[in-house]
Every structure is written in structure tokens, then in C-alpha cells.
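Before any comments, here is the structure.
Other chains dropped; remaining ones untouched in position.
Order of writing sets the chain letters: A and B. Residues in each chain are counted from 1.
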């Protein structure tokens, strides 16, 4: 087995274990907070499926001589909005009056992933224009997360404030690494080899999904203690 | 014309007639129940379109020597959530407080269709892993339908209870036949020939959409009598 294959199997395994753990935690979830558990389980399920597709060869194509894992983008286009939904529900238990901001944040996020996918498919330097469009959308996401949801969560005070603090900083730091890995990896300037890139993305994916999920679902806030 | 072509034309015709009948019934629909009529008409419209695409050759591709009708999955990814929406609206006239359960059911359903599509595209035995993932999601759908919506509908009593009884059992029985036909047909172990598989799917599709629609839209419950 190649290094890449081993990494992808480890990714599949950890996402699956994360999924099982989240499903286990769901059993003791208080009814009014079940959304966090179902959303986070869905995130792990989608990631486990995408990793399995990538390791068995159905999640990549060859573009201009390099292996391009398109399955990541299918994963991300669903899981990043779900992660933002988790954070939004934490800051704002009733989303109804706030669809404008949350809608903007999720639309920017989806735009970021789709333009990132186009960038990844292109071999000429035009890819950097798409990269920049994606990065601008990413800034809009971060701005809404840290500039809008953050103060709202802080205003709720106590444990919610603390938890949102941890999760939003974790999210901001991890998410910023994605475009960096992309840029240095095989989609960008090719400083990193494919196995290195796949390994770094796997670490990020595990922390941003399974790590994030554990912090959220074992917190006193959502367990209602 | 080949047998397959004849069957697909019959499917197109019946879905179209079902659509016209549902549109006709919409004219006497009470305003507060119009959603059932528009959702059910949309289901028939999508199916008629998919059958027409399949019969004219734009709904299939050849994968490893066999004809694979991908248009079914485009049909199903829209129509199965709409069927579940019909059932959810019947059990719970106000969905607002119940998005968590209904969201879970619909997410599991979409996951079932997408993993089923991947399974259908694969020629090696890895397809059975995808089949199993799809089947587990299907169990989640059935569990939410029969274990969660069913008692809620029963609690509403009278005609609603009776109608939901009929429709949910009809749905459970028919939907269970889909993975069986798939498994015995050309996507699975190839016991059935393509025309037989196409014929069985056509019967199931007609019963699960047009049959379901007639029972729902001619019932006293939605006609407000």
C-alpha cells in the first residue's frame, strides 16, 4: 500500500469511529439540543464516506497528469455549512430572525468551496484568480463568524460564551490552514508532494470535524448540565 | 422497439397522466391543504421527465459494458424527499418545531440515494460496501417514518390516523422492494435481465408515486371533507 492509501484508510477509520462516538453521545442528548448531535454525526458520516471513496479510487480523477481528489469538495460543500450551522445554533438558539446573516455566511461558504473546486481543476495560472475569489469568500465567512456570531454568543455569557470562544477560534485557526495547504500542495505551487498534502488535509479534517465534534458534544452546554 | 423502450414509454405515459390527474384534483383542493397537491404533482412531473429522458436515450450511460440509468437517481434524489415531506405534513401540520427529526430523515434519504448512485456506478465488489451504507441510511428513514411519524399521526386520530396508516405501510412495503430489485438486477448480482429490472422498477415507481398520490389526494383528509 502506498503512503497515500494508508493515510486515507486512517482517515476513513477515524471518521467512522468519530461517527460511532457521536451516535453514542446522541443517546444521552437532551431533546432540545438534539440538533447539535444529529448535525455533527452527519458531518462525520459524510467525511467517512468521502474518505472511503478516495481510498477505493472513486473520489479522484487525473487532471493534466496529477491526481485530483474531487471528493473532498463534495464533502466540504456539505460539511462546512453544517459546521457553520452548529456554530450558529450555539450563538443563536432561534435562527428565524437572523436568516439574512446566516444565509450570507453559508452562501459565501458554498461559493468558497465551488470556486475552490474550479481552481483545483485548472492547470494554468488562471487557477489563482479562482483561488483569490475563494479566499475573499472565506474572509466573508470569517468576518461573519468572528465579527457577528462571536459577540452574540458572548452576550449569552457563561458557559455558552466560553464554548463558543473555544470552538470559533479552533475553527478559524484550522480553516485558515486549508488554503495554505492547498497553495503549497499539488493544486498550487507543488512544494508539497501528494502524500504530504493528503496527510495534512487528513489531520485538518480530523481536527475540524471529529475534534470539533468532541468539544461540542461533550460540553456542559449541549449536554444540558 | 425493444421491450425496455416499450416499458419506459408506458412509464412516461402513466406518470404524465398521473400529473394531469393531480393537477385536475388541485382545482378542488382546499387552500390550507394545497401543499399536498403541489408537492405530489411535482413528484409526478419529475418522474415523467426522468422516464422521458430514459426512453429517449439521455438518461443512461454505459458503465463497463452494461446500461446504467443514472436518471433514476436524479429523479429519486428529488422525489423521495418530497414523498417524505407529504407524509411529514400529514403527521405534523406544523413542521416548525420538528425540523430536527424531519431533517434527519431527509438527510438520511438523500444519503441513501447518493450512495446508491455510487454503488450503481461501480463494477467491482466494492459496490456492496456502498450498497450497505445506502441500506443503513434506508433503515434510518424507515425508523423515523414508522417509529417517529407513525405514533404522531396516530395521536391525531380518526381519518388522519387511518390515512397515515395506509400510506406509510404502502411506502414501507414498496420502498423495501427497491433495494431487492437493485440487488437482483443488473447493478447487483445480475439475476434479472435489464428489461425485467426496468419493468419492476416501473411498477414500483408507478405505485409509489401515482398510486400513493391518488390515495393521498382523493382522501377525505386533504379534500377537507
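Going forward, a residue touches a chain if its C-beta (ideal position, glycine included) is under 8 Å from a C-beta of that chain, and two chains touch if they have at least 3 such contacts.
As the structure is a prediction and not an experimental result, all values here were calculated from the model.
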item: Full complex, copies of the single sequence (shown: 2); value: 3
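Everything that follows uses one rule, which is that only the chains that are shown with their structure count from here on.
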item: CA centroid of subunit A to CA centroid of subunit B, Å; value: 31
item: Subunit B partner contacts - residues on subunit A that touch it in the complex; value: 34-35, 38, 42, 45-46, 49, 52-53, 56, 58
item: Contact footprint of subunit A on subunit B as seen in their complex; value: 99-100, 103-104, 107, 111, 115, 118, 121-122, 126, 129, 133
